[in-house]
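All protein chains but one are shown in place.
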Amino acid sequence: MSALPALQTPSVNGVFTSDAFASHLAAVGHLPAWWLDLKRAAWDRFGALPLPGRTDELWRFSTVAGIKLNRCTLAETPDAGFPIPPAVFPCAATLAFLNNRALAGEALSPELGKQGVIFCPIEEAVVHHAELFQSHFMAQAVNLGSEKFAALNAALTRGGAFLYVPRGVEIETPFVVHHVAAGDGAAVFPHTLAILEDTAKATLVENFLSTDPAGAGFAAGVNDLFAGPGAQLTYVGVQNWSRDTLAFQLNSTVVQRDARVLSLNVHLGGRQARHESHSRLQGPGAFSEMLALTVAQGEQEFDQRTLQSHQAPNTGSNLLYKNALLDRARTIFSGLIIVDPEAQKTDAYQSNRNLLLSDEAESNALPGLEIQANDVRCTHGATSGHVDAEQMFYLESRGIAPSAARELLVFGFFEEVLAKLENEALRSVLRESIKANLKT
Amino acid sequence: MSQITDSDTLTTAAVEETAASSVAGIDQTAGDFKYDVKYDFDAGSGLSERTVRYISDVKKEDQWIRDFRLNALRTFLARPLPTHWATRDLENINFDKIRYYLSQGTKPKRTWDEVPADIKMTFERLGVPEQERRFLAGVEAQFDSEAAYSNIKDAVSKQGVIFLNSSEALRTHPEIFRRWFGKVIPTGDNKFSALNSAVFSGGSFIYVPPGVKVLHPLQAYFRINAENFGQFERTLIIVDEGSELTYMEGCTAPKFSTSTLHSAVVELVALKGAKIQYITVQNWAPNVYNLVTKRGLAHEEAEIKWIDCNIGSRLTMKYPGVVLKGRKSRGEVISIALANDGQHQDTGAKMVHAADETTSSIVAKSISVGQGRSTYRGLVHIPRHLKGCKNNTECDALLINTNSRTDTYPAITVRGQDHAVQHEASVSKVSDEMIFYMQSRGLTEAQAMSLAVNGFVNDLVSQFPMEYSVELKRLIDLEMEGSVG
Partner (left out) sequence: MSQLIIQDLKVSIGDKPVVKGLSLTVNQGEVHAIMGPNGTGKSTLAKAIAGHPDYAITGGDVLLDGQSVLAMQPDERARAGLFLAFQYPSEVPGVTIANFVRAALQARLGESADLDATSYYKKLYEKMDLLKIDRKFTSRAVNEGFSGGEKKRCEILQMAMLEPKFSMMDETDSGLDIDALRIVADGVNKLRTGQLGIVLITHYQRLLNYIVPDFVHVMYDGRIVRSGNKDLAVELEARGYAWVKKELAAASA
């Protein structure tokens, strides 16, 4: 305990001081030793890594000056009175976390329990499913620039869900996780680990929200999805942090032979929100669909970094990121497809579409390819454009007000992505979230 | 003039005979020879203030340009290599081993008969005088650091067109030179533009007066002859209102076992309504580091088009750009790169929109053969408060062998709702079915592959002047030899 390394300078790591970490460790002291060791190691990494710099290629175009770790607090003050958002569609089970601490959720049905399905807070998983959990916890390197924040998450995380679906079990209704940040300056560290064994099927929905939509906040989330051979996983994340949150969300997806993963991230909240998503296609027939929708408004900055790693032959991936930009908002999309020399017959696609709706909005696109196998189909495209004047006129000529017409066209722009979700109830919830957000 | 080192012992190899019958600069085997040359001026190896002063002394330069050079040297030394985004192969350049200035004198000759025999032989063998007779309006031929020959046809010079070696123009036309020099590409633009600014020598200076359309191309030919040499030509082209110019450059060097550096800076200025087409066909030997900065400034309704064809070299880093400064100006880059075994073509384009209704277009095609690596790097920038800008970018990569590599790294920034920007890239290989189809017509697999590669770039090559497109095809055939089987 006393061997904690000194931080480079107190100001760089802000509120994340050695004292803060010591009190965090004390609070989780009842948990297994391996888990605490793991946290200490992560804390060391966090301390050793620098903040992103201006010339760091992985942070090109990002407002790195906005990354300050002193506008939040580590005090854990669960507000017991906060209600879990009511389920608006049938769920398999629900978990909720308020400022990193688990609230009571809607439990897993005994039937699913009997089939061996596990869905519990990570602090239960480290005790009751230690071996399974440990073998997959942060097993995939975070390598798109936010290593420091991944380490911070591992050091300080308490809130998050562990989902395990055994071989052959198929569950149609979604598992839902709510991560709630309460109070001004709350710092949260959501962590999700989902493991689907061979041919299992499941849907996982995560909501990220703040009780005070205008309060300051800090979030460093990590999410690891693991789809075994032939598994089918659908993941939906809806990020709706307060408009003054500095947010990092670092997702990793492993797709094994013949497995299919669809992930859709909807980005609405935050002041400056960085999202990294890395799909690793590790077995022949693996396929990953990576989707994102962003409504960027006010002074928001959304910074999205993606990597499609094709590590085995005959793998496929399809990325479609759509951003609607209003006001003075900025978006950055930086995507890379890497095809390893042995990954012949890869079929990979990457597309970033930006719809600019104001004179001050700014989109940045960095669509990249690194191809080391020749028998592949790889394409990428990026466009930045505006609402079609002819379409606007057409709608207006039918008596639709310009603002409503614009909203309709934005939804039309998003619909291509939403249509890829099979679950209609989920689709309409997402439409509502986006609509509500556009109006605020 | 005394030399600052005693290293004038030039280990010039005996002439290596190869059959050469092509247009200058294209066929690499045609460029792989060298004649014995005695240099009168030699700055020795390594780079210091002394080297820079030596160059200024040889050229009898004014104080302002001396200051400019020394200032640039400080910038160069202070800047790190850009390896945070570029290849670490740059670290293998030994700046202390390079010879920064070698010449037989600073005054280029106006007729080939006056050119010293040893240098004249080189250019004759590369076919430069013959081309000049056939289809060029003027030629400048640079041998290591200085132009050996520079001439413009009477008809063109009577129109008021100035076509000189840069060092000469600096002396004879300081008023125009100084006005534009270093304005499009500032010294500190990057480490290598700073290096060029410190030690530049040679290159072309062209001024086309208002309303003059130069019908035939002007051409420069850059020849590296000495081992461990660095060539740093500086080209400045100003085309005045409503005028038009096509400029072509070709480059070769013999193969050496040690590395050679070519680091040019090319600045173009197209004034209102002017059109500049700048064509490069370079075919460097595989030991050359080719690190070049090229940029044009397009005023109102002006048009700048770069046609850039990169073959050979160990590492080429070159991203021709256009700053679209005037309303309705247009920028275009057409880029072809072929990376063979051990070569890295890191090429692309930059389009900086700085006025309303500006349009830009980039078409880049690359071919990677064997373990060759081609990289596209692009930048499209549309800042705030502009209206009606457009960019269209297409990048296509062709991978010939299973171990060939290609990368694409574009960066596109668009601010505001009144622009249309589109980027598309694809990667493909030559399909087995296509090869079989061609074989079934009697072509060997290698011939079929060559034909497929030529087909891949055909739409771009057809925009080259005829003499170049024919030779480019031959060169591709040559590069494709041994790529299959």
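Which chain is which? They are A and B, in the order written, and residues in each are numbered from 1.
Methods note: contacts are C-beta pairs under 8 Å (C-beta built on N, C-alpha and C of every residue); 3 or more make two chains touch, one makes a residue touch a chain.
If you're wondering where the values come from, they're calculated on a predicted model, not measured in any experiment.
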| item | value |
| --- | --- |
| Missing chain: touched chains present in the view | B |
| Residue in contact with the excluded chain [from B:Asn92, B:Thr258 or B:Gln439] | B:Gln439 |
| Candidates B:Ile185, B:Ala226 or B:Val457 - the one touching the absent chain | B:Val457 |
| Residues of subunit B in contact with the chain not shown | 431-434, 436-445, 447-448, 451-452, 454-459 |
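Assume only the chains that are shown with their structure count from here on.
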| item | value |
| --- | --- |
| Centre-of-Cα separation between subunit B and subunit A, whole angstrom | 45 |
| Subunit A-facing residues of subunit B, complex | 84-85, 384-385, 397, 399-429 |
| Subunit A to subunit B touching residues, read off their complex | 55-57, 60-61, 341, 344, 354, 356-387 |
